[in-house]
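Presented below is the structure to which this report refers.
The complex appears here minus one protein chain, its other protein chains still in place.
Going in written order, the chains are labelled A, B and C, and every chain counts its residues from 1.
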Amino acid sequence: MKKIGIIGATGYTGEELLRVLVRHESVQVKFVTSEKDKGKLLSVIYPHLPAYKNKQFISAAEATKNPVDLVFLCLPAGESAKLAKIFLSQNVKVIDLGADFRFKDPQIYKKWYFMEHLTPELLDDAVYGLPEWYREEIKKANIVGNPGCYPTSVLLAVIPLIQDGIIKNDSIIVDSKSGVSGAGKAPTKTTHYVQTNENLSPYKAGRVHRHVGEMEQELSKISGTKEQVVFTPHLTPLTRGLYSTIYVKTKSNMAKQQVLNVLENAYKDEPFVHVLHDMIPSVKMAANTNNCFIGAETVADSNTVILFSAIDNLGKGASTQAVQNMNIMLDLPETMGLLS
Amino acid sequence: MKKIGIIGATGYTGEELLRVLVRHESVQVKFVTSEKDKGKLLSVIYPHLPAYKNKQFISAAEATKNPVDLVFLCLPAGESAKLAKIFLSQNVKVIDLGADFRFKDPQIYKKWYFMEHLTPELLDDAVYGLPEWYREEIKKANIVGNPGCYPTSVLLAVIPLIQDGIIKNDSIIVDSKSGVSGAGKAPTKTTHYVQTNENLSPYKAGRVHRHVGEMEQELSKISGTKEQVVFTPHLTPLTRGLYSTIYVKTKSNMAKQQVLNVLENAYKDEPFVHVLHDMIPSVKMAANTNNCFIGAETVADSNTVILFSAIDNLGKGASTQAVQNMNIMLDLPETMGLLS
Amino acid sequence: MKKIGIIGATGYTGEELLRVLVRHESVQVKFVTSEKDKGKLLSVIYPHLPAYKNKQFISAAEATKNPVDLVFLCLPAGESAKLAKIFLSQNVKVIDLGADFRFKDPQIYKKWYFMEHLTPELLDDAVYGLPEWYREEIKKANIVGNPGCYPTSVLLAVIPLIQDGIIKNDSIIVDSKSGVSGAGKAPTKTTHYVQTNENLSPYKAGRVHRHVGEMEQELSKISGTKEQVVFTPHLTPLTRGLYSTIYVKTKSNMAKQQVLNVLENAYKDEPFVHVLHDMIPSVKMAANTNNCFIGAETVADSNTVILFSAIDNLGKGASTQAVQNMNIMLDLPETMGLLS
Partner (left out) sequence: MKKIGIIGATGYTGEELLRVLVRHESVQVKFVTSEKDKGKLLSVIYPHLPAYKNKQFISAAEATKNPVDLVFLCLPAGESAKLAKIFLSQNVKVIDLGADFRFKDPQIYKKWYFMEHLTPELLDDAVYGLPEWYREEIKKANIVGNPGCYPTSVLLAVIPLIQDGIIKNDSIIVDSKSGVSGAGKAPTKTTHYVQTNENLSPYKAGRVHRHVGEMEQELSKISGTKEQVVFTPHLTPLTRGLYSTIYVKTKSNMAKQQVLNVLENAYKDEPFVHVLHDMIPSVKMAANTNNCFIGAETVADSNTVILFSAIDNLGKGASTQAVQNMNIMLDLPETMGLLS
């Protein structure tokens, strides 16, 4: 039985980790932290998770005194870097669900997150936690930067086409729709039910949203040239779920079946990425799971391919992907606790 | 053209007044106030109401220097009393959408609102603004206490049966379901989309919610004896709408048609209260309108009657009922601007 | 590894069985049937359940030729009786998620379901599948009638108080709110999104809904006298979830803590029934789980107790309760595959 801890367990990603780990037969949650709620019983904050009812939130400082095999950091950008260093020095493996370990270049981190990286010396060893593309590296990693939700949905759909050299440079347009849990747990004008229900609104359109940096880093790594992405996220009246509709130009005209074959070849042995051949995925298919569903259409009389990618923003877009990474890092079966 | 003002126009009831008054051909909105947003253009807060885009929020203090025919007070309990006094002294008629002028007895106000009434001397003249039962008094009133949303739905359904002496004393159980706009515009844990969507939760069950005092005052006034109401409000995943399912015991067994006749007789000439004979009302019927839909069932082998009452919590439960009161007070056709 | 089959696997309860059984480590789904879709791959109907993608729907007739340990019948009332008999004759245990094996008396079945029971000879051996109250009988049963969703929510909350003799006879009023999946998968005017979204509507109010018969049978069994229930179900804009707000009169005045103690004593060792002491349950707590959350309030100056009961209509109200029954019948750990 492996021991794990969750740092920052009062947000949605921490809660989702707790929820899925109830079912996991080979790990045990040793501690959960919250600076605001330390000392409180979990039953007060999470009455719907009776499995943890007698456990107490502790502080992160106290947590660093607990020997565990792996910690999940569920913290805002900028807050993970130093804690990660402490845990690594204690031979605790680290999965950061925030952005601090997703970038190789601290300058690019700074460009998108408007702050200096506090432990740039760790970035070389950190692995981008997209198992379908970096499984071997994750296996050996002590620290993994768990991908952002939007990038997960986009990269899984686009990488196979980039890798095959099919896509014209700088032609990628991503129109994404995210459930409201993606906006975080803090009550704001934007997350008020009356504002969000029966509504849909884009935000940070263009090349403005932080996840653009992450997408462009990963796509450029694959193509070997600098890729630009035009990106419009939309807040959508869903609790959970994330959908990306992606428009790319191909170098030559392609039939739909050719595109699907490229995707199928990439993922035919993957347990969590599913290419649909006869239908367009819908976001609900992926809800509450670690699955990603991908589809494609081609446009008559045009070298345009439309890709469709559905995930759960808290699942494959965050916490269950983190558990998948944990399974790999702890040498457990990759699908353990994640099937559905 | 009558002139009106709205005090506290940044909450949902003020916004709804603005929305419906666009269509009203005989009144003109002279001012809208907001202490927090004074100086701002309405186009910044209400981009969806272009009719007002060049108007500016002013302060309540400045508003009292503007001669208008009537003001709507859209303020929390305790904040209307003194402003009402100032406006009345300037011969401005007042409709208070809060609770300060709903109670005749300042002690009962204090019991339910936990504060002293600041202008108890005005309570004698204030009229409870339920037009179907107090139309003549409203016509002559200078100050009207606009009813609460839950009491409006309950009183319209129950008063006719109380008045006919049909209901057993102390047998009234009200199970109400309210849309989230009833919880106000402030972002809280409770009004967060992720908390409220796909959820339903009772709150302040028993004889605890402030509206119990208002219901009991009005029902006791009709029956002449002290009435008690058991009341459970539920926060329901609706933006707008309020539904009350009401269980009462009758003194003798009654057929459904008898009950419907009592209701029909009470409301047959009313433009906004509609008794349904062949179906149970649903809350959507009343959405975005000043209508109340009422239905009834009787229970086999039991002296129980179930009453159903649907309104829009911001419509007949607040702002459009206030406009109905305004029409009466300003001697305009009662349905003006309210038909739909 | 035990072998199971699902008869009628294209409705919501069959789909939910498939979903939860993916995680179950000790049973294997040998067949799923559908008369309409026989021959089709599950991937066509359930693309979101890749675990079953190469499995085909077969007919019920073909299913009866397959040796399995247990079958789930997910069929409309009247269609289970004969199939159950066939499976039983082959020493296959049966869990019927429909109503055919919930009633002891075929006349009462006929009263509520308007048809003759086709295999009344089996009713004596059938056990009502509410594990918290009939665990020992279920262990020995060959056939279990899985409870209805509304009765499950009501019985778990009310039985402890009936058993303790606290409740006045004929004083039970149940106001329930159900998610739309409870209305079944057939597209109808009522289940159309535009009709149901932003709406709430009661139906079959009084003593009319079929589940009244089931509640009254079970409550009368406990109290030893004939119990009547006044029941109003409401269609609520939720995909999943069922909430019952229950009003009962007690023989003497009771403090809230006394009521909670009675409930706590009944369920303190139960893995799936949770009594909340410091908060009122909300329906979302139970979503996607086999849990039932129960709370209580008492009303000042009145012998009224309000009980709150939250379940998932497809979970504890149907399919996961069926899996709980299966675990008991197959001598597996009762919580296997059901924790969350």
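The working rule: a contact is a pair of C-beta atoms (placed from the backbone, for glycine too) under 8 Å apart; a residue touches a chain by one contact, two chains touch by 3 or more.
Bear in mind that the values here come from a model prediction, so they are computed numbers and not experimental data.
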Subject >> Chain not shown: contacting residue from A:Val22, A:Ile86, A:Ile108 or A:Val230 >> reply: A:Val230
**OP:** From the listed residues B:Glu15, B:Asp37, B:Glu198 or B:Glu297, report the one that touches the chain absent from this view.
**Re:** B:Glu198
Original post:
In the complete assembly, which of B:Lys2, B:Arg19, B:Lys55 or B:Lys316 touches the absent chain?
Top reply: B:Arg19
Original post:
Where does chain B touch the missing chain, residue by residue?
Top reply: 19, 22-23, 44, 47-48, 50-51, 198, 274, 276, 278-279, 281, 284-286, 288-289, 291, 293, 339-340
Subject >> On chain C, residues whose C-beta touches the chain left out of the figure >> reply: 12, 180-181, 185, 187-189, 191-194, 196-198, 237, 239
Subject >> Residues of chain A in contact with the chain not shown >> reply: 170, 173, 175, 177, 195, 198-203, 205-207, 228, 230, 232, 234, 236-241, 243, 245, 247, 280-284, 287, 297-302, 304, 306, 308
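The rule we apply is simple: only the chains that are shown with their structure count from here on.
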**OP:** Could you work out which chain's C-alpha centre is the most distant one from the centre of chain B?
**Re:** A
Original post:
Using the average of all C-alpha atoms in each chain as its centre, how far is it in Å between chain A and chain B?
Top reply: 46
Subject >> Distance from the mean Cα position of chain C to that of chain B, given in whole angstrom >> reply: 39
**OP:** Could you list the positions in chain C whose residues touch two or more of the other chains?
**Re:** 198, 281, 284
